[in-house]
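What you see is the complex with one protein chain gone and the rest in place.
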Amino acid sequence: MTTAAHPPIYLDYAASTPLDRRVLDAMLPLMVEDGLHANPASSHGPGFRARAAVEKARAQVAALIGAEPGEIIWTSGATESNNLAIKGALEFRGLTQAHVVTSRTEHKCVLDTCRHLETRGVRVTYLKPGALGLVTPEQVIDALTPDTALVSLMWVNNEIGTVHEIERLAPLLRERGVLFHVDAAQAAGRVAIDLSQVPVDLMSLSAHKAYGPKGIGALFVRRRPRARLAPQIHGGGHEQGMRSGTLAPHQIVGMGAAFEILQREGAAEAQRLAALRDRLWAGLQSLPQLHRNGDPMRSAPHVLNVSFEGVEGESLRASLPDLAVSSGSACSSATQEPSYVLRALGRDDELANASLRFSVGRRSTEAEIDAAAARVCQQVRRLREISALWD
Amino acid sequence: MTTAAHPPIYLDYAASTPLDRRVLDAMLPLMVEDGLHANPASSHGPGFRARAAVEKARAQVAALIGAEPGEIIWTSGATESNNLAIKGALEFRGLTQAHVVTSRTEHKCVLDTCRHLETRGVRVTYLKPGALGLVTPEQVIDALTPDTALVSLMWVNNEIGTVHEIERLAPLLRERGVLFHVDAAQAAGRVAIDLSQVPVDLMSLSAHKAYGPKGIGALFVRRRPRARLAPQIHGGGHEQGMRSGTLAPHQIVGMGAAFEILQREGAAEAQRLAALRDRLWAGLQSLPQLHRNGDPMRSAPHVLNVSFEGVEGESLRASLPDLAVSSGSACSSATQEPSYVLRALGRDDELANASLRFSVGRRSTEAEIDAAAARVCQQVRRLREISALWD
Amino acid sequence: MNESMGLPTHDADHDRDDASEAALLNAFGYPEPVWQRFVDAPRAGRFDASTPGVVSGRAGTPAARSVLSLQMQFDEHGRVVDARFRAYGCPSSIAVGAWIAEWSLGRSTDDMTGLSASTLRRELEIPEDRAHCALMGEDALRDLLNRYREKLT
Partner (left out) sequence: MNESMGLPTHDADHDRDDASEAALLNAFGYPEPVWQRFVDAPRAGRFDASTPGVVSGRAGTPAARSVLSLQMQFDEHGRVVDARFRAYGCPSSIAVGAWIAEWSLGRSTDDMTGLSASTLRRELEIPEDRAHCALMGEDALRDLLNRYREKLT
């Protein structure tokens, strides 16, 4: 075996997933030359057919989360959905005097959006999670002020997999009349979501975290009671005026197909992934001085985040070219700064830096997990032996 | 022949184009299960490979318009590009006291963006074009004030095909230090664009108007002198901090492949399309009382817009179910309001409403054009005979 | 333009070439009673100026993009023996004209006085957002009946 010929073991499903073959099959009819290539906003036969495909997908996405089709707004991904939800809700309400509650471990796109709003006069409270990464409903409720317009809390953390208690928090916020936005990019299909029971107002979704195509996402916008948003992309008034721009039916149909598969297979798959995740953790136990990041009791099935004492992060990553894993989130790994999420949990810089996020997925196998664990053990041992800090 | 079995003659390439088969072939390797499915922001082998595919496409898009790869920012389409260019430039500069010059015949997404900026204190001048749809460089220069921060003018109008004199206007604005944004969604590949010679600062592009996939576009942002923008979608800082969100390599590679084809074939194709457009116009001449909308001397090769006296627009469209044509732009045809573009040219409501935009493309044939012309003549005659206004 | 105009009539004698057959596709989903009358446009046209006993009625304006003109030929007993319509407007307006012309045959002015927009809407399945087309039909018929009475007096 030479590595050039063999792709690395892919354990980065939380960064992005491959397209499921069945999703591709659903997309192709909209991409072939004699396919449904019209603009779904066009008023003619081909346009109507493209529109019908879009609406079918809307129903598929809605079904997975217990929503109505009319509550699904297409976007270019969860980044845009998060921007639209947070800025849109705040702008609609008027920015002055508004207060937002969120957490320090949100995805960068939520934090960056909040920081932008701060420059426009919004006050933001960034809650510090406990050592296991959990922000409790009680913390959120305690942080509310009479001006609080919005709470934004992710369902599943992308770096450490912690699952927040959205079901418990949502009714508390509804009672108090505070709008609740949830970033569910990592949650859809991995934890059960039923918005007909859980009074979340706005929820962000992404296709490419769930075996659908990259570049398409959705925002759930509740109709009863109606969550109102100022559009962030202005134009022809598509998507109920909330998001303009020509719809991309092949992408949308891909997201619909991906979510339809999740609805059928998600629960069984989550069990299988949790077992693989646990197998990986077990496989690493021959190494001393490991730290698991996140809450093992409230963990999404696909994520295992581990800090390795006594090794430096960049060398650790460089030693594992045959494993596609992440350190921190995809977005922050280019800069190689220690993960802000791990630091929010209280990890020191060195441990935060020497951590790996393994995330398993639909195509992960036990053999891959075992090979990955062996490889990590071998390389951590090697680096510890070289290390000037390890005795 | 029954129409249910035969798709209509597609003459709506200005609304959207089918994917070129070669574009699909370029996209597929990024969509199959063992393909380049990683997140291009990920720091590992698969991520680097996805990133390389993205960068190759960036160079292809840049090449078509005489730009450098680093001047191309990926977006979800021209709607987003126009939003980013206009709002981004204005916000970067500070909105207070700013003045924008644009035209009444811009795409809805430009007009809507400008109207939004007006609510935030920006002053906007909407220039009225001449009867042929042209806004002259002189009109633009006359409208400048010391506060003018930005001029936004489309290269090719999507409804009437009029080609603006961007080459002549750009240096005049550069001399005066006014930022110049051009919506080139309809222009790319249909008119020659060389930004190494034409000092445009910001230019919007869309893949799906050019045989690439829907849901992907780009914004050209000049580096020397540097055009600066406030991001409109906040997050991980992708795309030089101007546009966050996970990149969609299959979509991006599709846009790259589409633009590469345009570079090789665009000039010859433009000639062929102009001939088809002229053939269609000739084929309609057996009907009296036609009005061609737009400037025949400065017309993009793919668009022919005609108003038919004595017929009502909705009945005209209903009579032509076997032609996929547009009345006004795709976005406005759902509402069936008379086109604001045609009204800006001075057409009365009735004529504006009774108009069709035919747009030809890569797969249009002479036989299709002849059949379409015959069909339109037949139906216009029929409706005129029914009409209470025609004698 | 002469009386018959070579227009398609409801006995569908128009030529069955590809293009006109294609016109049967109701791509925009109009109600079937509207669609058939729009496609066939039976009794579209007007009487020759020399035709005796013809009374006209009109409603609508070009600016509203709806004009309906009705003509009915009455016999000595005040019954309609033939009728024509012309319409500039959406398919529903055309269908309203065709429906009234057809319906009027053999009726007296008294028979016709009761025709309301709501009857037209029910008969043609015209939706709420096209109610104005039915109103225009009611108005054009009322105009015609008024003129008939003016003529009598």
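We call the chains A, B and C, going by the order they appear; numbering starts again at 1 in every chain.
Quick note on the criterion: a contact is a pair of C-beta atoms (placed from the backbone, for glycine too) under 8 Å apart; a residue touches a chain by one contact, two chains touch by 3 or more.
Here the structure is a predicted model, which means the values were calculated and not measured.
Across the whole complex, the hidden chain's contacts among the shown chains comprise A, B.
Take subunit A: the residues that touch the chain left off the picture are 1-4, 6, 8, 310-315, 317-319, 321-322, 349-350, 353, 371, 374-375, 378-379, 382, 385-391. Interface residues of subunit B with the unshown chain, by the touch rule above, are 43-45, 48.
The definition used in the following text is that only the chains that are shown with their structure count from here on.
If you average the Cα atoms of subunit A and of subunit B, the two centres end up 33 Å apart. Looking at subunit A, residues 43-45 sit in touch with two or more other chains. The multi-chain contact residues of subunit C, meaning those touching 2 or more other chains, are 25, 27-28.
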